[in-house]
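Notes follow the structure.
The complex appears here without one of its protein chains, the remainder shown in place.
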Amino acid sequence: MIPELMIALSVGAALFGVGLYGALSQTNLVMIIMGVELILAAALLNLVAFWRYLHPDVTAAKMFVLIVMAVMAVEMAVGFGIAIARFRSRGSVEMEEARELKG
Amino acid sequence: MGRDLALLAPELTLAAAAMLMIVAEMFRAARLVLAIGLAGLAAATLLTLPMLSVDATVFGGTYRIDLISGWAKLILLPGTALSLLLVRAEITGRPREGSVQSLVVLVTLGALMLSGAGDMMVVVIGVVLTGLGSFALVAWPRDDAATEAAMKYLVFGAVTGSVMIYGLTFWFGGTGSTLFSELGQLQGQTLVTIAGLIAIIVGLGYKGSLVPFHFWAPDAYQGAPVSIAAYLSVITKAAAFFAFAQVLRDLPRDGGWPLALAVIAAATMTYGYLAALVQTNLVRLIAYSSVAQSGYFLMGVVALGASGFAVPGILVFAAAYVAMNLGAFAVVLLAGRDLGDLEGFGRTRPWLGAAMVVFLLSLTGIPPLFGFVGKFYLLSAAVEAGYLWLAIIGVLNSVLALGVYLRLMVPMYRTSSTEHPSEVGAVLTQGTVVVTVLATLLIGLAAGILPGP
Amino acid sequence: MPLLTIATFLPILAGLALMALPDRSTKKAHTVSIAATGAVFLITLGIWARGIVAGDFAQVEEIAWIPAIGAAYRLGVDGLSLPLVLLTSLLFLLSALYSARIGERAASYVVLMLMLETASLGTFMALDGLLFYVFFEVSLVGMYFMIAGWGYEERQRAALMFFLYTLVGSLPLLLAIIGLYLGSGTFDMRVWVEGTTLGGLPAMLALIAMLVTFAVKIPAFPVHTWLPAAHVQAPTAGSVILAGVMLKFGTYGLVRFAYQMTPEAFAQAGQVILAFGVVSALYGAFAALAQSDLKKMIAYTSVNHMGYVVMGVAIAALATEPRIRTIALDGATLQMVSHGLVTGALFFLVGMLQDRAHTRGIGDFGGLLGRVPWLGWAFILSAFASLGLPGLAHFPAEFQIFLATLNGMPWGLIAILAIVVTAALYLRAIAGVFLGEMNDKWADMPDLDRREKLVVLPLLVLTVLIGVAPGRLIDMIHTTMTGLGN
Amino acid sequence: MSELTQYAILLGLTFGTVGLVLSIYALARAIGRARAEPAKDVPATAGTLARDPVWVRYHAKYYGYALLFLAFDMEMAFMYPWAVVYREEGLVALLDMGVFLAILFLGLLYGWSQGALRRQ
């Protein structure tokens, strides 16, 4: 196995771990979205690493990267849109306070 | 290029319709928005009909025009049209009605992408397109419940979606291609296979509300307007299973994934019905019941590649599910969101009550209703794939299902003083009920028109 | 002329027509009901007249339905199903006549009734596995709503119990059907009854699934507990249909599916099945003895009579000699018909009694024979038939079953004890209700009117006829059973 | 110059900048130190001290724009590669991007019509 690839993948895995932990442990919507962005960053790193070290001729990887970036952006946009709506109706974007719906 | 565009005619039509709807919404012409949407859906459906027997790919194999995507269109487009009517009935004249309508159509576009996906990127786009649109739809009323529902829905969606993307990168690493048709190359790379598979299960499982990724579903359905809940519960969910079919049918069956999915399927059905048994909110109850229905869908997924019934099973059950669940939600729209609202409903509104009974029996899987045909296909698929135990669990869960649905049926025929006044937009809702009830009753009998193994 | 199809779908079409009518008055509803069931009865007589053939199904009607999976609309009759078809159409006609005084939501009642008739006829005549299952389940839904809507005091609970039990029971059949289908690639029951579709473990699993389903439906001990509740709470016509027709789904299925489609597995499990039959027969009899409610008592005797049928089929599977098999199967089939007629009559009579007295307790009556002789003598005749008196309907059937048992599995004869118990309980009931000191409360109880006589008499006549001269019927049954015996 | 060297130079530039700043600070410190006097460190708030930290909510009245901005900014990720190969691809590229931009622009118009471009 190519050592550089392993390093990149390890960094990616670390980013993923941090992101997932953040997304699962944070209670603030904005912080959760930040965790999600970290996970996506890990995905980006993986993609680029695989492309660079294993499949340098595959252009699809670059397109995938662009698409993932777009996903990051729109997810953030909609996330903040909803955060604002929530803020206006409730004054807080804490998940802990979201307990109205249950059964 | 020209051929690709011709094959994509339904999708392009729908996209154009969605754009026009947005334009019309700019002029606050809600009726026009609805008209354009319905016309676009109808046109797209008609354009699909001659393409049912096509088996091709476009754009370098990234998008498939095949049996699954063809039938997906036939199922999802009319389902969306009915949803539009329900939306219209529920929120006529409220602010941004047209925006909701346009979003519904856009989400359906995403659902179509999911059902035709031949490439990881298309799946990602499909998941995001359906997801983001859905969040906005749920948040539309902007009150406490809706924003809470949207927030939960979003958090789950964002986390699962990104985990899915991360996992998919490993499949890319393993095959050197983003195409699903190349997944056969994963033969032997167990670790890579599993990584991507977990990702797919997480991402699409969330969309299809499989246990344990279902937590958002009851909350989102409850917080959203009923018509939106109805829409989300059928269209995005069906699309998730079409996507499952597209992705996993090329994956070698040796990774042990059928077994893992089978376990999830069993857990999903059982948990869904058990949770539904204790609900008192009608929307939540149906939400949990639709979680359980996801488990049945998954039986088809489990059998992919091992049984000729798998793909037709998913398609047929999806068609049935769209009809009966939409119908049930339409009745809820007329009856009320609480279980108590059904008290005596069958006596004061006999026809609607009878329709509800039909939907519920169909959801249970009583022949000759449509739901039975779907379940039959799925059970056959599971048995043929060697998952007899799963089929048995599926059958046993029909019993739980009956318990759940009888909780709705029995009070409907109790005498009570609850008033059931007809509401605004009742005509459209009733129209939807009529269409769905006819589909539930008749298509089951005319199952010959459906795809077979 | 596709008589089978016409007979099957005429009732439901009549029902739909009734729903479409602008004026759905009680009178019109019952007119439609009687006319439709009457027409169906005549048509089934026509089917009878056309006759059946040995060793195969006759009058087969087939249209493609779901060609993709080899399911088709297939109907046909043979010596097993034709008697049951005739019984069905007759009982429905009589029920329609009897029900003509029901005023509460009559149109809905009639529609349900007609739907049930379609489902019942379809179940007996279907030659396609999927179609069979469809009719089988539809009957369930129809009966649920009939009990829940027009039953007595605890109808909701009874209906629910009935529904849950039989639905749970019927689901294994679905798996068995799937197994048979996957084994043969078609839903054609004519292929399945060759008995070679499945073998080994799959066959045994399928058999167990089918036995669960049919045991619930028959009902055999220990899954019979829905039956007393459902029978007691159902409206009279419902009880008649339930006992007379729908219990036969179980025994019919036992022969058609379990016995014919998985013969080897059935033979292997024969002893167990026989044991269940014997226990059911005995249990039914003793449980009936313990009842003070007339309707419940008759319901339990159904368990007893159906136990004999199970015994007959089990003996047929166990017996080595073709002759004994044929006798056992003939007896079992005849028992189904006889039970339909006799129990039908008994339920009608109890219903009539209840209409007059609004009670069903044996202890509440006394000495009624003098007051209502028609009712009394009709009941006594039916009761004697039910306990198996020679010269009445049950005798030839039970005689053949016991004869076969004697030759095949003599230990099964302990079931004869049940006959004694049955005799005792009927005599007790007759003594309690019709003999002895008259209760003044019923001093002005009217006797049967013309409509009621019209309902009961045909059954009594047939009871006697089958008891005295069962030849024609047995010949018909025999035509097919000889083939099955080999 | 290889790519890696180029980025190494940029990194060096960054560190150099930081070093420059630090040396400026050192110089300033060499010249003289601040005398500790009370109330000198009050932030510029017309003399009155805020009770809480000022890091509280600031009403971002432009969030409607911000959401649109995200969409448009993302679009640029697609446009740069496209721009580079534009002349090679010719008319098809123009049409492709035309459709893309038309949809994007539609989004802008929609946001406009819904009041996203209004002072909130």
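Lettered A, B, C and D in written order, each chain numbered from 1.
Keep in mind that, in the parts below, a residue touches a chain if its C-beta (ideal position, glycine included) is under 8 Å from a C-beta of that chain, and two chains touch if they have at least 3 such contacts.
Assume contacts and distances are computed from a predicted model.
Undergrad: Tell me the UniProt protein name of the chain this structure doesn't show, selecting from "Fumarate reductase subunit D", "Acyl-CoA dehydrogenase family protein", "NADH-quinone oxidoreductase subunit H" or "Sugar ABC transporter permease".
TA: The chain we cannot see is recorded in UniProt as "NADH-quinone oxidoreductase subunit H".
Undergrad: Where does the absent chain make contact, in terms of the chains shown?
TA: D
Undergrad: Pick out the residues on chain D that sit against the missing chain.
TA: On the chain D side, contact with the omitted chain comes from 1, 3, 6-7, 9-10, 13-14, 17-18, 20-21, 24-25, 27-29, 31-35, 40-45, 50, 53-55, 58, 60-62, 65-66, 68-69, 72-73, 76, 79-80, 83-88, 90-91, 94, 97-98, 101, 105, 108, 112, 117, 119.
In this text, only the chains that are shown with their structure count from here on.
Undergrad: Need the CA-centroid distance for the pair chain B / chain D, whole Å please.
TA: Computed value for the inter-centroid distance: 41 Å.
Undergrad: Rounded to the nearest whole Å, what is the centre-to-centre distance of chain A and chain C, using the mean of the C-alpha atoms as each centre?
TA: 65
Undergrad: Any chance you could list the residues of chain A touching two or more other chains?
TA: Residues 74, 81 of chain A each touch two or more of the other chains.
Undergrad: Which positions of chain C touch chain B when the two form their complex?
TA: Against chain B, chain C makes touches at 64-69, 71, 130, 133-134, 136-138, 140-141, 148-149, 156, 160, 163-164, 167-168, 171-172, 174-175, 178-179, 181-182, 205.
Undergrad: Where on chain B does chain C make contact in their complex?
TA: 312, 361, 364, 366-368, 372, 376-377, 379-380, 383-384, 388, 391-392, 395-396, 398-399, 402-403, 406, 410, 413, 447-448, 450-453
Undergrad: For chain A, which residues are in contact with chain B within the complex?
TA: 12, 16, 19-20, 23-24, 29, 32-33, 35-36, 39-40, 42-43, 46-47, 50, 54-55, 58, 60-61, 63-64, 67-68, 71, 74-75, 78-79, 81-83, 85-86, 88-90, 93, 95, 98, 100-103
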